[in-house]
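The complex appears here minus one protein chain, its other protein chains still in place.
Here is chain A:
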């Protein structure tokens, strides 16, 4: 009898359920499996309920219909000689960097390469669209938090696209313990096209937390195929954060990046001379926005 309820009602019920409960419900019988787990309509509905109409439009329709045909943008980079000329042409204020500048012939060369790529996209940004093909998405999608990518592998081609997309959106995109030393960075791998706000979790130890003299600490997020975001903190800003939060951990939005194609996103916290004192940070999140 219960299975005679129309799909719409089950969709409505699942608005109130966690993902685990939804999966349990879909495993009860063939009808509910077809109605929920095996239905593109259902996953699109769930994306709309959880993330809103605009995200649904972008991730289920727009991304797969658009394409960039300027292949020059994707030109290969393997060695520094390939791009030395391009690298040197990047104006120093593009990065708005006061301190550290990533080199292409040092330990941080990947970061430097990404900078060159990002600058190519920056120059072309007005003609660019966020685009990806279904095959590449299926092949490259990775989940970072609580999901098991190994188990996904045999199913990459058979799982519904909309279900993979829901889990991609639902997945917490988080990197733990960003190192503070000068040239290190962490990488979000295979980030889908879209707009993301970069959120850092930070704590200040004491009211005198800050930097030496007139220095800056910079929070950088650099997608290979997209536009970067840099937030620069001075002592004045750190002081105001102390007044707001005291010794509590707090979340701070450090700009919005735009990704045009599946990218690695490089995240770094950099400073010129000395590490900011009395300041701790433990993770960075990428949050999907529109």
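Operating definition for what follows: a contact is a pair of C-beta atoms (placed from the backbone, for glycine too) under 8 Å apart; a residue touches a chain by one contact, two chains touch by 3 or more; residues count from 1.
The working rule: contacts and distances are computed from a predicted model.
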item	value
Protein that the absent chain corresponds to, by UniProt name, given "MIP18 family-like domain-containing protein", "Exoribonuclease phosphorolytic domain-containing protein", "S-phase kinase-associated protein 1" or "Mitotic-spindle organizing protein 1"	"S-phase kinase-associated protein 1"
Full-complex contact with the absent chain, from A:25, A:211 or A:286	A:25
Residues belonging to chain A that touch the chain removed from view	1-6, 8-9, 12-21, 23-30, 32-34, 37-38, 49-54, 143, 146-148, 151-152, 155, 158-159, 167, 169-170, 172, 288-290
